[in-house]
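Quick one: structure below, then a few questions.
Every protein chain of the complex appears in place save one, which is left out.
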Amino acid sequence: MLDVQVIENMEELLTVNNLKKHFPLQKGFIDNLLAKEKGFVRAVDGVSFSIKKGEVLGLVGESGCGKTTTGRLILRLLEPTSGDVFYNGKSIFSYSKKEMEGMREKLQIIFQDPYASLSPRMAIGKAIGHPLAIHNHKPKAEVEQISLEIMEKVGLTPASFLFKKYPHQLSGGQRQRVVIARALVTNPEFVVADEPIAMADVSVRAMILELMVQLKEEFDLTYLFITHDLATSKYICDRVAIMYLGKIVEMGPLEEVFKNPIHPYTGTLLAAVPVPDPKYRRTYPIPKGEIPSPINPPPGCRFHPRCASAKSMCSIHEPELVEVHSGHWVACFE
Amino acid sequence: MLYSPAKAMAKALSRFAGMGKKYGVEWWILVIGALIILAIVYMALFPGVIAPFNPHNQNAGPQLLHPGGEHIMGTDNLQRDVWSRIVYGSQTILRVAILAAIISSVFGITLGLVSGFSGGFFDRIVSLIMDSLYSFPGLILAIAFAAMLGPGVINITLAVAVIYIPTYFRLVRGQTLAIKEELYVEAARSIGASGFTILWRYIFPNVIATTVVVFTLNVADAIMIEAALTYLGLGLPPSIVDWGMDLAMGKKFLPSGQWWLITFPGAMISILALGFTMLGEGLAEILNPRLLER
Amino acid sequence: MARILEIEDLSVHFPINIGTVRAVEGVDLQLEQGEVMGLVGESGCGKSTLGFSILRLLRPPGEIVGGRILYHGQDIVRMGEKEILSLRGNRIAMIFQDPLTSLNPLFRIDKQFIETLLTHEKGLAKGEAFNRAEKMLEDLGISPERLLEYPHQMSGGMRQRIMIGLGLILNPDLLIADEPTTSLDVIVEAQFLDLLNGLRRQYDLTILLITHNLGNVAQLADRITVMYGGSIAEVGPAEAIFENPLHPYTQGLLSSIPNIKLDQPKLVTMPGSPPDLVNPPQGCVFHPRCSHTMDICRHEKPYVSKEDGHLVRCWMYR
Amino acid sequence: MKSLTRYIIARLLLTIPMVFILLSIVFVVLRIMPGDPVSSMLGGHAPEKVIEQKKVELGLNRPMAIQYLNYLWQVCRLDLGESMVFKQRVTKAIAEKLPATIELSIFGIIITLFLGVFLGAYAADKRRMARDYIIRLYGIVVYCIPVYWMGLMLQLIFGIWLDFLPIAGRTGPRVFASTFEKTGFYILDTILVKDFSALGDVLVHLTLPAFTLGLVLSGIFLRLTRANMLDVLKADYIVAAEARGIKHRRIVYKHALKNAFIPILTMMGLQVALLMAGAVLTETTFSWPGMGRLLLERIYLRDYPTIQGVIIVIALVVATASLIVDIIYAIVDPRVRY
Partner (left out) sequence: MKTVKFLLFCMIAISLAVFPAKGFAKGAALVYGTTEKVIDMDPANAYDFHTWEIFYNIYQGLLRYPPGKTNLVPGLAKSYDISADGKEYTFRLREGLKFTDGTPFDASAVKWSIDRVIALKGDPSWLVTDFVDHVDVVGKYAVKFVLKNPVAYFPSLVASVPYYPVNPNVYPKDKIVRDPSELKGGKLVGLGPYRVVSFKRDQEIVMDRNPKYYGEKPKNDRVVIRYFADATTMRLALEKREVDFAFKTLNPSDIRDLEKSPKIQTIKAQGPYIRYICFLCDTPPFSDKVLRQAVAAAINRPPLLNKVFLGQNAPLYSMVPMGMWSHIDAFKTVFGDGNIARSRKLLASRGYSESKKFTFDFWYTPSHYGDTEVDMAAVLKDQFEATGMMKVNVKSAEWATYRDNWKNKVMPAYLLGWYPDYIDPDNYTAAFAGTAGSKGLGIHFSKPEWDKMFVEGQTVTDPRKRTALYAKIQQMWTDEVPTVTIFQGTLYLFAQKDIRGILLSPTLQFNYGPIHRVK
């Protein structure tokens, strides 16, 4: 577990401390009436990490591992079951609703699906300028000017032509640029990028990724980059954290984790990534079975039913995240 | 540049044809519906121009005259001209149906938005009441309300309006709940928009588009309910010309061979309802932004 | 090697209200017995349409407007309804992207197997059909009791295996796999590709693997076809395509995909976006995005060059 | 199966607040109505004193709240009270009329389902073909024809011009009413007493009203079926089934229709309300001695207990129908976990 004293260190822009989110099982009214005990989806079950200013942390895992929920908790788009998130040393859950709305000027998110994250009935120029209108109360003309500028910056050109268009009139890549522009228009410090390229076409992905790297420099940003694709994280992340069933199983500098994966799950994940090379043959074994349900996660180490090197203790005790090398944390008894 | 009406007309026409090409059959359904409505609205606005007689004139012609000649739809037993009554009757039915739809949509949409967005106990109670009302036969409810309020245009409008509030409420609440879960609403929250801003700028514009379609279909329905109430004798005083009432009055002549007394008012009710339904059907397809992706 | 499938000059159009989508335009493709052909391209390039037209499963308004599809020399395009029905599932099987929605939710798994079997083998006893379904499940590594379950009771990977089981139960010789792993997680995807590799040998299958994932293709395919904007850009042996891509689009595609095993600090990006197939660009459809565009590319259909079974459609190789 | 019973019980409990709300609305609506049931009941000659006395007798002089509580308590005991206008138990009046409405509704819904579902499925299969447009046009037109007018026109054509079918009533005048003493469902009754000429008479009288109701509602079911079929036909499993070589007709009418029928089924609960409304109008047009006519007659007379009773019964019918539909839904769809 992370030491609480870390919070004092101002170098850490954001610190997540034992964050948990358990969703009550979605049931109808009738089931609630009759059910004896309530089930929970343990989407995030005790996650701790911190991000330094200017750093890109990759949060990697399969679908349903809780990475997206973590991203939303950090921005307080969801209220956590327990745990805390400190931003600039202050818990974001301590803000009032109004204060939190103000905070969002500096904390931004880019969603996976750009089409779904734009209102179909709002022209994109309006959409991009809207955060400014909410936070700065600048005159309309000025908001429009800034919006046009940022549109140019993210490559939405010609900006004045696209300003009045609606989302369905744009291509997928352009829409993602709109979303990025909207996230950056208020000059935020910290951005959660929730699988920003997963929906994009192959040839567009690289462009968006490039854009994000370039804008990071320009706007002096800090990213939490959420992805299911280890290969992508390679091009943007400084550090990665691997999540499995609501927990971080391994975390460390990108090179370190990729070259020397310690946790068996990390190894598996790295091996499973398809390699665009016909001569490449997988050597690492792929485990059988699929990811278990987060409603009743396995006892002990959550990966043990699929782990090739599982021991008896793995099914009883839960391994804690410990620092193996400097900055390289692993939750495994190995 | 000089404004040229001919050019503007040509432009409008080509645009019109272009729409037909773009949207296909649905566009023509919409156009036919709109033309029917326009024709009947014209009737209602300028009845004096179209109708050859005063609808109350009890000496327009001989009693129970067959359609044809001077009286294209014949005359009734009080020697009134059926066609003139049809023309004037359009005023009543249009006024009631459209006004009722407006009243119920305003109430229903507001309640639905607020209830769906706020959630919680308020939402539960309102939903329960609305669902109960919705599941109950609307006509029977309208009968009870109309009987309670007594005859009169305003009263019948209210009786019709009441039964459609749940329709809008359910639609809007459902949409609000769905849109509330949409990513773009979460995105709006993530940029710090307040509850009201989200409701007004993000949810409302997306909800209202679907209600337009429902509104037109609703008017079609309200037309039939209005006519049903007056047909049952629960609606209006005789000084108001109304198709449903003429239908009810003509009913007793059914076995005597005076078919025109029931055929024409009933057909008009159907045609007007058809106009609004076709408009709604067409709009439903055309307002659907996914159409072009098919 | 026998030629199992030969597509000649196939064109598929979708007339819609605002014009005609030229989804597939003049495509030629050959599949040899026993090979895995990877059909690669971005979404909207027509690769799925091509797959669907092989079994004549196009949805209206889509229709084949020209060309031939020869299966063992028989032209599928001109086949009668009866003949095509006896091909589907029986000789040519197809599996789809989303295993959750590809199984009828209201029918138990065994019913779906039995229905498929009885459709093609009239007179087969139900018990016998059930036994064969059980055997198939064992081959797929699923416990046979699960035959009595409904699709929603299974996990994604398992459903995809059921799908492939339904495809293979009648021992077809050609399998069309339309983005079979897109909705699966990485690990399950790897499992599935391994399974497919095994089944391929066991059933002596010819596979047309339609995917946008170059990684998948690299692992499985013997030959690769790259499609762009409804036409074929390049066809060749897998190694040739990956090591020596000729078409500028293939080159761009390969350099823009991340490779976890490669030390490559930056991805190369390809400008522009895929073409509008209602009004495709004149000449070579790729020319607006190409960095080597010549004047002739703008006006004339690209030149077809073919060397050592490596085909490319580009004016650069004239 | 145990969980299904639990589901049914829970579902039953859920209908209670719904019925309760309707009861309250009905009470409020009726008590605001102008018109005095007592004077309409006693006639013009009754002296004030007698009227007052009658009001006391009926409890109409007590405060609204007390009347409301009494009313609820009565309903809880399944006692609908006594008609204010006629000396008759409301339950009895309703019991006499309910079978007529149910008989009409059942035949109406059979015709509706048959026409609507079949045509809808067919149109969806022939999407964007001329046949599809014709069927859709039929659906729209039929939807826009008011039930009562449809009834009148059918009466005019088949009853008057062709002189082919009777236009009103449940039987001809020469069939003895005592034939129908057993259940009140005339078809059942005539079969029970084996009077087949009477059965014929009953069926002939049922034809026009049932078709009127069926035709008008078929438009809605047609649209519903078509829309759902279109969605289902787009589903991957339909293509998958086609890819396995299964015959088109089997796919459309077995695979697709079965799936499309589930949403239709859920809608059917709500359509019952429409059916009841349609039945009221059909009954008036065809002089069908059912609940609808009873309701209208008693509304004119301000017979509160009977009006309340009829509305309660209609609410119960609607609630029961949606309950049954939900249970069928739970049984039919394996995905529903109850």
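Labels A, B, C and D are assigned to the chains in the order they are written; within every chain, residues are numbered from 1.
Here, a residue touches a chain if its C-beta (ideal position, glycine included) is under 8 Å from a C-beta of that chain, and two chains touch if they have at least 3 such contacts.
No experiment lies behind these values; they were computed from the predicted model shown.
Here the chain not displayed is in touch, across the complete complex, with B, D. Touching the missing chain, out of B:133, B:191 or B:248, is residue B:248. Shown as candidates are D:207, D:266 or D:320; the residue that touches the absent chain is D:207.
In the complete assembly, the contact with the undisplayed chain comes from D:198, out of D:75, D:145, D:198 or D:321. If you put the hidden chain back, the residue from D:167, D:216 or D:295 that touches it is D:167. From the set B:37, B:86 or B:147, the residue in touch with the chain omitted from the display is B:147, counting the whole complex. Interface residues of chain D facing the missing partner chain: 34-37, 39-40, 42-46, 50, 86-88, 96, 114, 159, 164-169, 172-178, 195, 197-198, 200-201, 203-204, 207, 287-289, 293, 299-302.
Against the chain not shown here, chain B presents residues 56, 58, 63, 77-79, 147, 150-151, 233, 237-239, 245, 248-249, 251-256, 258.
Just so it is clear, only the chains that are shown with their structure count from here on.
Put simply, the C-alpha centre of chain C and that of chain D have 52 angstrom between them. Of all residues in chain C, those touching chain D in their complex are 52, 55, 57, 59-61, 85-90, 93-98, 101-108, 115-116, 119-120, 150, 152, 163, 166-167.
The touching residues of chain D, counted against chain B in their complex, run 17-19, 21-22, 25-26, 29-30, 32-34, 133, 140-141, 143-149, 152-153, 155-156, 160, 269-270, 273-274, 276-277, 280-281, 284, 295-296, 299, 307, 311, 314-315, 318-319, 322. Considering their complex, residues 127-128, 234-237, 239-247, 255, 258-259, 262, 332-335 of chain D touch chain C.
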